[in-house]
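All protein chains of the complex are present and in place, except for one that has been dropped.
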Amino acid sequence: MLVHLQGPWSPLWGRLSLSEVPYHNMIVVGAFAFAIVLGAAIVGAVTYAGKWGYLWREWLTTVDHKKIGVMYILLGLVMLFRGFVDALMMRTQQMMAAGPHAAGFLGALHGYLPPSHFDQIYSAHGTIMIILAVTPILVGLMNIVVPLQVGARDMAYPYLNAVGLWLTAMAAALVMLSLFLGDFSHAGWVGLAPLTELPYSPNVGVDYWMWAIQISSVGTTLGSINLIATIVKMRAPGMTWGRLPIFTWTSLSTNIIALSSFPVLAVALFLLSFDRYLGTHFFTPGLGGDLMLYTNLFWIWGHPEVYFVVLPAFGIISEIVPTFSEKPLFGYITMVIASMAIAGVSWSVWLHHFFTMGEGPAVSLYFSVATMLVGIPTGVKVFNWAFTMYRARIRYDVPMLWAIGALALLLTGGLTGMMLAIPAINYTVHNSVFVVAHFHNMFLLIAFAAMGGINYWWPKVFGYKLDEKTGRLVFWYWVAGTIVVFVPMYTLGFMGMTRRLDYVAHPSWLPLLQLEEAGIALYCLALYYQLKQIYVSIRDRAANRVGADAWGTSRSLEWMTLSPVPFYNFAVTPVVHARDEWAWRREHGYTNLRPSRYVDIHMPRNTAVPLVIGALSFALGFGLIWRIWWLTALSLVGIVVAMIIRAGDTDTGYVIAAADVERMEKQADLRAQTVPGGRTGQPIRAVP
Amino acid sequence: MVRNNLWRAARALAAASVLLLSGCVRKGGLVLLDPKGPIAAAELHFTILDVVIMLGIIVPTAILVIWFMWHYRATNRKARYDGRWDHSYGIEVVVWGIPILVVAVLSYFSYKGIFEVDPYNPRILDKPHVTAATARAGAPASRPVDVNVITTDWQWLFVYPKLHIASVDKLVVPVNTPVRFRLTSATVDNAFMIPQLVGQIEIMPGMRTKQALLASHLGTYRGFSAEMSGPGFAWMQFHADVVSAAHFRKWAAMVAKSPDHMTDGAFDAFAQPTFNLHEKSRYFSQVQPGLFRYVIHQVHMGKVFTTPLGAGELMTAHMTRVQ
Amino acid sequence: MSTQNTRTQSSAGVALWDEGHHGHDVISTRTFGFWLYMLSDAMIFATLFAAYAVLASHTAGGPAAQDIVHPWYAFGETVLVFSSVLAFGFSVTALKAASRGGVIGWMAVALLLGAGFLGMEIHEFAGLAMQGIVPARSAFLSSYWVLVLTHGLHMAFGLIWMLVMMYQVARYGFSTDVVARLLSLKYFWFFQAVMWVCVFTVIYLHGAI
Partner (left out) sequence: MSDSHDHENPVQHPEVQLASRAGYVAGFILTLGLMFTSLELVTHHVWAPFKLMVATSAAALVAVILQSYLLFRLDLSKAQRWNTFALIIMIPLFVLIIALTWWMFQSLGARTMIHGMGM
């Protein structure tokens, strides 16, 4: 049944051997040394501080949606850094390898990366940025904010939530491991069939890519079930559909997309793995396989995935703009309809990713028009944000800057997106760096919104604001980097530069490539200030403490509980009366956050099972990648056994007595007294 | 006339604005704005049309947003504040209406474009101004030049089936003559593109796609694969020479004298993974009839040209081993 | 900003906090989540059916559907799936009557019938493998094997789950957790009948036309 492999295989070690460690590659050795030093530093620091117990109890085994959200975001930021380093390496290679006379270093013909290494880097860059950076950051934000916005104690399934996190984390770990053991896919983050088939990708790279995505997408699917159920079933009394905050609405639409589209990706990758492991013929060109079927299935997921990440970004902008405009969002109902419409139409557009296939005019026309239809609700959103600012009192705090930056990116991305939706134009720029610039434009929109979201909700989670001054520097350097990298990239697209080139045949492109590299330097400065912002903010946290309503003009439910949010979210579940409940209460003077009496709270108990399941899935992925069948079988059985054991656990929750809640709330109250406006949720700054 | 002038002005404006962005770029670098054939020109036409229409909505929106941002800043005490205003039927109708209108217009142009540059049957080639130019050149559309394109890892083989010749990484076509391509791959996906002449079409193993082009200016143009196909992908470049009819006949006669023949067996040797650095051309004569079908058939039967382990890391070593 | 006069809820007569403690319905929250999972699972089948629709005619000179499907044999499998689902339905009606013995007994019947189905399926595919009609032969066979056996895998998973639930009912009785799981398993098992209708029609009936 199993396929014939190039290279050795043994029953005990599978394809694994010492020669799979790329110790001859100086770049990898450098990265390895860096990872070892960093890892040792972290382990040392935790040991020195004696925090292992704390880490285990409070974080690794937690089922608290806020902590899980924070870990998701942390994971996303770490992977964002990794993806950024990949981008830096690619830009440098293209700059160094322009023209037939470009010098070669480190065994490369031109530049410093041989083709396979370069190909792995861009494949890893795409996979990481989309699946392991942007997605976790947004899932993290949804995790933190949605239960608070609907007035729930936690997610509908706190245990499942932790499982989702650890699956995603282990997928990231697999991708990182591929740096030091074996290689990563060279066939792009999309995985072009039949390039991903065994004859054309004989190494383990594609397997790493495949199983990492597979594991993380199980995590994302579980997360989407959880968020939908939370929104449908866990709303506080009075939180009707017409009062749901827009971010929650976009979370709902986005998770409907995830729920329905990730299975398609799973199937596409499973069929590919059958081809690679069992010699089936789904996507092979021979014996009846259809390679475009892979592309088709991949993009059935792939395009909804684009909206999966963009909708929460729209939601974040829709939260930030009203807060800093001191006004309700313009056209709430329209906004809801637009979000749902985007989710719906996202299911009819996937073919625009391969318009050049020769599928025929009728098919092209259908998908072209469907693609452009998405522009309608998106355009409506832009107008609604604009009219939210009409007759407003706009303050340009850091989150607002990010939101406006995202708006600007949406306008340019919309322009180029509409170009790509027209086949006649698409034929000329498909697979060129123009497309790369377009979707980076859109992903930067998402990143801008996410940065805005992190700045916006940071005080809610940690109880103090991020530093304004460095925050602005981060924003402006990021903006500058974006312009300097992507304007030349759009231009290069019109010069006929294809994507994924490790050797650039045309020296005339060099000046623009150098300009892009300069843009990367600006991003490096943004990164520096980002780290500085976090450092400064933590250092000066006492001075930046905030009350319940950190921005003074916030509108939704999450600003009605303490900052930082206690682990039980709300001492007593709030009753909702209006669309923007907190704005409503502020207007009517109900800003006292003290309930008349406290009640018992049921909470889920922490558990190590999700971490164990995560670790076992890592082993499962590892076994599959290296074709170590005993490990694969053992970890699979282990996962099922862990699930059964967990199902037999009857002690999964506990009760906090009303008296204890009251005691904790009173303590928090005393602490909050020191903060301007603290406990009562009074605005902490005077509004002109 | 007015429409034409407006059109030309818009086109110049668009070209100038993009050129401004790349002031340091050598002249002629923006190949997509410099079409040398009716198909590429049509594609540019739709690009400019789309950009102009989209800018017509994006620029006013941007100005509106910027004005709101400036006027309604919190520190501007003169601006009117209405903290409850969140709805207006009139505005909502407009904000839905404008995008719907724009999308409707663009959909119409998309529909037109799809047929005008359809790779299988580009209607632009039937337009009077194009057929007239073709007729002047003495090459009626009914007698186009046929080229069969076969990609391997990582080379281009251009087969002229009627002439029984083939060339590697060099495409030569006569000016003002329709050229009909049939394309397939012996290994993985590629995409055929000559930016100044014609947009992309996918080349898929086991399948046959079509493309058509007509070059209206003499010259050498750059062609390449636009779809990642493995470690040798960046070197999958070729020259497309557009020459006079007489020159084309001379070239074909020259190639027909090549001592290298292209049989089915020779193809299997040729198709072994090869990095063809810097577009070195080779010629084959006496190409076996039905080579194109042979390649497709072999792929259907499960033939693969396996990429050796480590081909990408040890590129130079791999090249010396093959050559 | 009228933040100075912070009225309390009692003086204003507006209920601001839900001290009455209306908890959420744990069972329906759990089954709703499982239902969402089922829909996601249905998408897996939809994708496999889409792949089958594309590849069904790609036999590469090997056996086609007409050559390998046996509609009457498959109808036997249909009877087993449907009656297993019926037995599970009786198990749920026994749950309604709070009868532990009824739940476990009918579930055992469902389990046996499901195992019978799996037996028939294994027999069918072992026979195909014996004749060299393996997934590596052609794209059609690849998608045939994968689509039918994905359903089979679901059935096998359901049988393991039934074993676990029989133990849990015996051990813990009808606790909230157990009842929620029984209801989820009910969805899962019934869903296999729905999917079998599609598999039977598309693969075995259309294949025989």
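A, B and C are the chain letters, set down in written order, and residue numbers restart from 1 in every chain.
Note that in this section contacts are C-beta pairs under 8 Å (C-beta built on N, C-alpha and C of every residue); 3 or more make two chains touch, one makes a residue touch a chain.
Computed from a prediction, not measured in an experiment: that's the story for all the values here.
Of A:S260, A:S318 or A:N606, which sits in contact with the chain we cannot see?
Only one of A:S260, A:S318 or A:N606 touches the chain omitted from view, namely A:S260.
Which of A:V85, A:V363 or A:A408 sits in contact with the chain that's absent?
A:V363
Which residue from C:V79, C:I122, C:L153 or C:A170 sits in contact with the chain not drawn here?
Considering the complete complex, C:V79 is the one touching the chain left out.
Which chain B residues would touch the chain omitted from the figure, given the whole complex?
Chain B touches the chain not shown through residues 120, 204, 206-210, 293, 296-297, 300-301.
Would you write out the residues of chain C that touch the absent chain, in ascending order?
Against the left-out chain, chain C lists 21-28, 31-32, 35-36, 39, 42-43, 46-47, 49-51, 53-54, 57-58, 60-61, 71-72, 75, 78-79, 82-83, 85-86, 89-90, 92-93, 95-96, 98, 174-176, 178-180, 183, 187, 190, 193-194, 197-198, 200-202, 205-206, 208-209.
For chain A, which residues reach the chain that was dropped from this view?
Listed in rising order, the touching residues are 153-154, 158, 228, 232-233, 256, 260, 264, 288, 290, 292-293, 296-297, 300, 344, 347-348, 351, 357-360, 362-363, 601-604, 653.
By definition in this document, only the chains that are shown with their structure count from here on.
Just how far, in Å, is the C-alpha centre of chain B from the one of chain A?
34
Please output the residue numbers of chain A that touch at least 2 other chains, ranges allowed.
In chain A, 284, 286-288, 687 touch at least two other chains.
List, in ascending order, every residue of chain C touching at least 2 other chains.
Correct list: 60.
Taking the touch rule as given, give the residues of chain A at its contact with chain B in the complex, in rising order.
Where chain A meets chain B, its residues are 6-7, 100, 107, 109, 114-117, 119, 186-188, 192-195, 199-203, 284-288, 291-292, 325-332, 334, 354, 356-358, 360-361, 364-365, 368-369, 372-373, 375-380, 382-396, 404, 407-408, 411, 414-415, 418-419, 421-432, 487-488, 490-491, 493-496, 498-506, 508-509, 511-512, 515, 687-688.
Which of the residues in chain B come into contact with chain A in the complex?
It is residues 18, 21-22, 24-26, 29-33, 40, 42-44, 46-47, 50-51, 54-55, 57-58, 61-62, 64-65, 68-69, 72-75, 77, 79-88, 91-92, 94-96, 98-100, 102-103, 106-107, 109-111, 113-120, 153, 185, 187-189, 191, 193, 195, 198-202, 204-207, 209-210, 222, 224-235, 237, 277-278, 299-316 of chain B that touch chain A.
Would you mind writing out the residues of chain C in touch with chain A in their complex?
It comes out as residues 1-3, 5-10, 12, 14-19, 21-25, 28-30, 32-33, 36-37, 39-41, 43-44, 47-48, 50-51, 54-55, 58-60, 134-140, 142-143, 145-146, 160, 164, 168, 171-172, 175, 177, 181.
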